[in-house]
Structures are given as structure tokens and as C-alpha cells.
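Note that this complex is displayed minus one protein chain, with the remaining chains in position.
Moving on, here comes subunit A:
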Amino acid sequence: MSSFSRSAQQWATFARSWFLIDARMQPPGKIATMCSVRLQGKHKPIYHALSDCGDHVVVINTKHIAFSGNKWEQKVYSSHTGFPGGFKQVTAAQLHLKDPKAIVRLAVYGMLPRNLHRRTMMQRLHIFPEDELPDDIRANLTEELPQPREIPRKLSEYTQEEIDAFPRLWIPPEDYKMK
């Protein structure tokens, strides 16, 4: 803001902000790109890889994430414990039931740069499966980011006036019953 004093402007530029993202009915990949951009600090014009300008990101409602297509059944998360016979492959559905935070966490982890800063950036990412936030994090939040995907409305969420305003496309024949 141009109305700030020099010290206040300097403080506002280099301060670390806290962003909130609601992941309800959102694809985890799109949430993860938004998170990774802000964790690295790439949304700031003063970005430099060495200057530690990343912000905190809080993701809520990760339990209600929505995958497109059949990814819940098709997407496989693999890991190896290091021991022989320790190759584990789990589908996204199974992983989500076991740990609702894992999918978003792994997605963001894969989108961050593969250097030593990645672990610090992951520490600045806070994921919560439901709406509840601890009070200290809630007090720190500065901005809520808009959701990447528009949530479609269910038929039960339309009012009767809207349903009536929509014209009937075809006329059923007189003897046809059962609808």
C-alpha cells in the first residue's frame, strides 16, 4: 500500500502470510498446485529460491476431496519399506480411508522442488481432514483462497421455482405411465 510508511511497507513485503484453502469437493491435484506455489513463495514478485520467502498454507476438509474419473480405484500409491518383500501398493481409496491427509500431503510433496528446502516447506503446510482448526492457527490466518473447481449443484438444491422455470423439452404420450 503506498500509504504505508517505509518500515511498514518493508514489513508487509517480507512478512510470512497464512493462507487457507477449503478442499471440499475439489481435485487434490489442483489444491496441491496452489499450495506448492504459495509454499515456495512464487506468488510474490520478490521471489528468490534462497531467500526463504514461502508462506504457510492451511488446507481444511481434505477428507471430502473429490477425484475426477475413476482415480479412486485406479490411482495407486506405492512405497517400499527398504526390507525385502516390503513393496506396498495401495489404491487411493484405501489410502484415503487409512489416512485422509495423505493424498494431499503426497501431492504437494511431489510438486515442490527436489531440494533441501522441500522439508521446511512441508513443515509450513498444515493439513486438517475436517473443519476444526486449532485456535493458534485460526488466529494466524490472513487470506482464504478461492476454490479451483466450481461445485455443481445437486437436483435437491434447486428451488421449485428454478425447476419450474426450466422448460419441458418433450411431451410424454397420453398412455405412458411410469415416470
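We adopt the following convention: a residue touches a chain if its C-beta (ideal position, glycine included) is under 8 Å from a C-beta of that chain, and two chains touch if they have at least 3 such contacts; residues count from 1.
Just so we're on the same page, contacts and distances are computed from a predicted model.
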Answer for the undisplayed chain, UniProt naming, from "Nucleoporin SEH1", "Transcription initiation factor TFIID subunit 13", "Fetal beta-globin" or "Large ribosomal subunit protein mL66", is "Large ribosomal subunit protein mL66"
Contacting the left-out chain: of A:V37, A:A93 or A:L145, that is A:A93
Name every residue on subunit A in touch with the hidden partner chain. 25, 64-76, 89, 91, 93, 96-97, 152-156, 158, 160-174, 176-179
